[in-house]
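With one protein chain removed, the remaining protein chains of the complex are shown where they sit.
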Amino acid sequence: MTPPGLHVRNASLTFGQRALFSKLECEFPASSWTCLLGRSGSGKSSLLRMIAGLHLPDNHHLDLTTSDGEALRGRLAWMAQQDLLVPWERVLGNVMLGARWRGERSASAVARAREMLALVGLAERADAWPAALSGGQRQRVSLARTLFEDASVVLMDEPFSAVDAITRLELHELAYRLLAERTVIMVTHDPLEALRLAERILVLKGDPARLVPLAAPETPRPRALDDAEVQTRQTALVAELRETADAQ
Amino acid sequence: MTPPGLHVRNASLTFGQRALFSKLECEFPASSWTCLLGRSGSGKSSLLRMIAGLHLPDNHHLDLTTSDGEALRGRLAWMAQQDLLVPWERVLGNVMLGARWRGERSASAVARAREMLALVGLAERADAWPAALSGGQRQRVSLARTLFEDASVVLMDEPFSAVDAITRLELHELAYRLLAERTVIMVTHDPLEALRLAERILVLKGDPARLVPLAAPETPRPRALDDAEVQTRQTALVAELRETADAQ
Amino acid sequence: QAQTAQETSAGNDDLAPPQMIPLSVMLDWYVNPVHAPLIIAKQRGLFAKRGLDVDIQTPADPSVPPKLVAAGRIDLALSYQPQLHLQVDQGLPIVRVGTLIATPLNALMVRADSGISNLSQLKGKKVGYSVGGVEEVLLGAMLEHSGLSLDDVEMVNVNFSLTPALISEKVDAVTGAFRNFEPAQMQQEGVKGKAFYIEEEGVPTYDELIFVANRDTLDQHRDAYRRFMDAIGEATSWIINHPDDAWQQFIAYDDSLDTPLNHAAWESTLPRFALRPAALDAKRYRDFEAFLLERGAIKAQSPVSRLAVDLDNP
Amino acid sequence: MRSEYLPRLLRPLLAVVILIALWQLVITVTGVPRYILPAPLAVGRALIAERALLAHHAITTVIEILGGLIGGVLLGLVTALSLARFRPLRRTLLPLLLVSQAIPLFALAPILMLWLGYGLGPKILMAMIIIYFPVASTGYDGLRQTPQGWLDLARTFGLNRRQVLFRVQLPAALPSLASGLRMAASAAPIGAVIGEWVGASRGLGFLMLNANARLQIDVMFAALVVLVVFAILLYFGVDALLRLAMPWHRDGVATEY
Partner (left out) sequence: MRSEYLPRLLRPLLAVVILIALWQLVITVTGVPRYILPAPLAVGRALIAERALLAHHAITTVIEILGGLIGGVLLGLVTALSLARFRPLRRTLLPLLLVSQAIPLFALAPILMLWLGYGLGPKILMAMIIIYFPVASTGYDGLRQTPQGWLDLARTFGLNRRQVLFRVQLPAALPSLASGLRMAASAAPIGAVIGEWVGASRGLGFLMLNANARLQIDVMFAALVVLVVFAILLYFGVDALLRLAMPWHRDGVATEY
């Protein structure tokens, strides 16, 4: 099960009169980790949804080809910007929701779900209802659910936005470890986070937006925050982002 | 309308068997800006809710006195961790929701709401339904709604978690400007954010948790990210947070 | 019952158990004293004695039984002569095969204290009725007999609540009341009623309760129906000869029949039973058909032979 | 939306055609006699021949339906709001409401008629009673399920209980309430008709009883058709109104899957 690379062509999205982007093209090599940045409202979540093959309320179009020519369906995990926990399953049930919903019943799935839950630091809350979790805990359950899927292509929309700085660093390590060799596209707002984890950085900017590639550090990941390269590139990345802001 | 200071005593919170904290005491001086940090699930949101006088599902207690002896009700604005936009009002209606719900109808309110919306960069989306907003846009509407209230005590729960780095810096300036002289308590996960904005920093840590005060820089706010003091204190703050992690 | 079964088998030459003919009969309404001959015949085994296995059913709506007969779902139904004319006119293949009550029971009732002693005093009053199909026609005839017309009164459908509507003075008169029942009912509630008998007010006399059968299958069942009427006749005689025993047997059919009101109605119903249930008075049917045609209630005049048969004189 | 406009209208027409075909099929297959179930054509003829009569009676029924609908919806809303507002009321009032539902109208009808006479009043009341419960019940269910976050927000905004009820809980309950309103709309005609059976001298229910007793089954079914058309128009009318009242409410989303 080697993860496929993705090739996106002719990605266009229009809401009413407003074209968010049109005819975007980009490549996500197999087993690469790409971070997608951009201003709030620039269309990052929408692009991720389109790659995941999800419905959008207005005109949109995207041609997707995989490097191995197989369909993406069934090999993909998507972590939404909202946690999307279902209230009628307990925390453990939410982690193994994919298996539950597909009707795969096995003891190993439960064990795996417990393991994922432990990895995100919520082992004790397995039997709680989602309503009894804090915001950051919910996000971690959602992350555990995504990791549980063990998919070869993983799309994550701001997966660490609601957790504290320390937990975030821990989760970076975790995600890096569990998603090594997968094709990952991750939307993030935090330039440092992108610089820690990304092999490739794309910035969605302009109106209509284009995808601007940015050089990521070459050092091994996950990079330390005080990695010299991280520090230097951060300035460039922030400048790049800011430039978008002024253009808008 | 000088903002009151707050004095919290005997703050206790227990969920089932687990005491999150008990008999906490702390002081929020009038017109001060306090940042509250802590690990995910440590009880920050709950503490904020209790100060706001909101219901919690289990055993909780808190004695609150204001420096001017008057009740807090009606002088308080609370921005929740979730955006809490109501789907049946358009964006503009959501910004002026407090006025709407209280039945205050005035042209000046509309003008003020438009102004707030413009300040958070969403002037053009005034007539959109909340469902048509991106995650960061929703959070900005929620922020605009909190600022619209023009309250003398402002409680904010991770108000900038869903916006990109640049927008976040802009919103820092905005919040600082509009909330100068107010008594502000802000929960945040980002140590840098706390160091940019806070006059006082409190870390909720331990089990059961205590409130550990931390020195904030003395330089005028909002501090630049490359402010030397910010940089040095950041290390201390992260260390403090991490220590919590290890203790847990 | 075992005894009667023995009697029947004794009458038969072969030793095989007697072939009982199942017969389903649907009453017009819940069991009440007007159904006494049927109930008594059943209670005393008079049907079984004649090789009939009679199943008595009750509807909640009197308009349903004739339809079920026409559709061949049940064999016999109790209905009313005026309705029969309408039903035949509408093409229902049904025909009268016997009579249970041979006079009208229908009456127009007012409160005794209303001061109405003559139908001409109904001008401008409210008249309650229970929709049956011919009330307007009958009331129209009665009013014209007294020099009024239908336009002089207001008719209100009170749907089976005749007595309450009258007692509480929501209406000034009710038509379609049964003379054996409603007066007793009013009496029981302490209100004296006054009845106007419709055959005395310009309406041709008719058979109130009749048995109807499906015309198309009549010949197959003629023999069974004949035996059925025979049993009804025997029951009727017995009731008239032994009214008190009959009452006891009647309430034994169903405990809940034992009410003072039913007892009062029982007394006033006895004289009304047809003593010769199978006998046909053809003139009544001819006259009533003509009456209805004249008043525009039916489209065409049917010959008596389509309306009613005398089972013994085919 | 877009160019689907025609099919949108065509589908209900299709439903009608299917219904009539089904109807005819039942007659052909089961051979049910025409005095029990008349053929569609006969009913069509009666509809045309008796249009004046039908219109005459329909007017009364329409007034009763609308009166009952307005009254029932208002009463239902007031009940739902009171139940949501005054918590201690609930366990006391709810059983009473259930009683009001569990009593077959025919048992109440004579009583109502005797008190209110045989005018429009009791029929409107009957329609109201029928409509009342779905509105009160779904309304109350909607009101008590307001997401806690909005209630918290309302509290910090300094709203009083009344304002919370009307400005927060009520709009939040709209989707649930809409469900009850749609149901109420389709039940309203039956309410009016039941009222007419118990005592009336006009109206489609009265006409049906009368035609039934006279074995003019085609006329009875013609009245029935008119009644059914009312129910359907009312349902879709209320549905359209609700859509207008909830412009933010995307629905049928699930089917986009």
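For this structure, a couple of remarks:
The first chain written gets the first letter, and so on, giving A, B, C and D; residue counts start at 1 in each chain.
Here is the rule we use: a residue touches a chain if its C-beta (ideal position, glycine included) is under 8 Å from a C-beta of that chain, and two chains touch if they have at least 3 such contacts.
Keep in mind it's a predicted model, so treat the numbers as computed, not measured.
Looking at subunit A, the residues touching the absent chain are 49, 52-55, 73-74, 76-78, 80, 82, 84, 86-88, 97-98, 100-103, 129-131, 149. Summarising the interface, subunit C meets the missing chain with residues 29-32, 57-61, 64, 67-68, 71, 73, 160, 163-164, 167-168, 185, 188-189, 255-257, 259, 261-262.
Not every partner is drawn; the one left out touches subunit D at residues 8, 11-12, 14-16, 18-19, 30, 32, 36-37, 84, 87-88, 91-96, 98-99, 101-104, 106-107, 110-111, 114-115, 133-134, 137-138, 141-148, 151, 154-155, 161, 164, 169, 175-176, 178-180, 182-183, 186-187, 189-190, 193-194, 197, 205, 208, 212, 220-221, 224, 227-228, 230-232, 235, 250-257.
Operating definition for what follows: only the chains that are shown with their structure count from here on.
Between subunit A and subunit B the centroid-to-centroid distance comes to 27 Å (mean Cα coordinates, whole Å).
Distance from the subunit B centre to the subunit C centre is 85 Å, each centre being the mean of its Cα atoms.
Looking at subunit B, residues 82 sit in touch with two or more other chains.
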